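Here the complex is missing one protein chain, while the rest keep their positions.
Up next is subunit A:
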Amino acid sequence: MRALKSLLTGAALVAGLAGAAQAEDKTKVGFIFVGPVGDGGWTYEHNQGRLAVEEAFGDKVETIYQESVPEGADAERAITQMALAGANLIFTTSFGYMDPTINVAAKFPNVKFEHATGYKTAPNVSNYSARFYEGRAVQGHIAGKMTKSNTIGYIASFPIPEVIRGINSAYIHAKKVNPDVQFKIIWAYTWFDPTKEADAAKALIEQGADVILQHTDSTAPQAAAKEAGNVITFGQASDMSEYAPFPRVSSIIDDWGPYYVDRTKAVMDGTWESVATWHGIGDGMVGIGEISDAVPADVKAEAEALRDALGDGSYHAFTGPLNKQDGSAWLAEGESADDGTLAGMNFYVEGIDSEIPSN
């Protein structure tokens, strides 16, 4: 009886150790999300990237995530918990996670970190972003061509370079095709708050905007535009195709999947290095959602040509002559903006009648 008991105990121990070893073989990949995975925009697309990792590696990976993590001290706690939970690689997917990511990375030198849309790196921290401003250029072109009131509303989130780049790019390309266009900008000071986003859209519409662009993450502005009936919108971060063909006439789609798969593979095979990645239309990280039939055929053709030129590098969204808002020269004829200036952009281009809030 005692021998049987010992045998069973031994078998259980072996099985347990085997299970633990198998679990240890798995690469654990963590994701920190700023909104809910069902936001229909930014976080939804990052979660699609997470699912792409699961699909690519199957049983070899385990993914974990935490959604709706506020930027700031809470983020540091959440990232720390994820590292303590045994994550080998952690993607922190919002600008405001930059310093928390750097701080936590210093305490966990064996864990690899990837921070989205920031500019800081460390030996175990990479950063990555997409050239969303290329998509904004296409949106600006369509908006400038389609507005009847010459008033374009822009719902901005926070005054960070990524958002300011988007406003400038959209404005430049709207102004290029419609010199009478003006931008009305509302800073929502949130990435995700459907009621505030809807209220912002309504305020802009009530003040004459017949095109709404957004750099916030929910589909609420689309719903507000649909209710208004004569306002066009663009999907942000995700296709938001449930509002196509009208009011949503096109979109910027963030495709994080290939990058997430690539970086996970690098951790798995030991080739991961700290890098800064900034991809755009050409690399497939920024997609332009289908331009609907609500857009006139000639405008659609022009927008697609602009998309292709941005994609193959024959055209840069920030090409001179361009002045800063205060009238000082920025880019000469034919000159393109360098990545350093774009990465830290903290000024509007000439013609935008608004002020950038201090962060």
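By definition in this document, a contact is a pair of C-beta atoms (placed from the backbone, for glycine too) under 8 Å apart; a residue touches a chain by one contact, two chains touch by 3 or more; residues count from 1.
The definition used in the following text is that contacts and distances are computed from a predicted model.
Enquirer: For the chain not present in this complex, what protein name does its UniProt entry give, out of "Tryptophan synthase alpha chain", "RNA polymerase sigma-70 factor", "Ferritin-like domain-containing protein" or "ABC transporter permease"?
Expert: Answer from the UniProt record of the missing subunit chain: "ABC transporter permease".
Enquirer: Which residue among A:D74, A:D180 or A:E206 touches the omitted chain?
Expert: A:E206
Enquirer: Among A:T27, A:T63, A:T147 or A:S218, which one is in touch with the chain left out?
Expert: A:S218
Enquirer: For the chain that got dropped from the picture, name the residues of subunit A it touches.
Expert: So the residues of subunit A touching the missing chain come out as 35-40, 68, 153, 159, 184-190, 192-196, 198-200, 202-204, 206-209, 218-220, 223-224, 227, 242, 353-355, 357-358.
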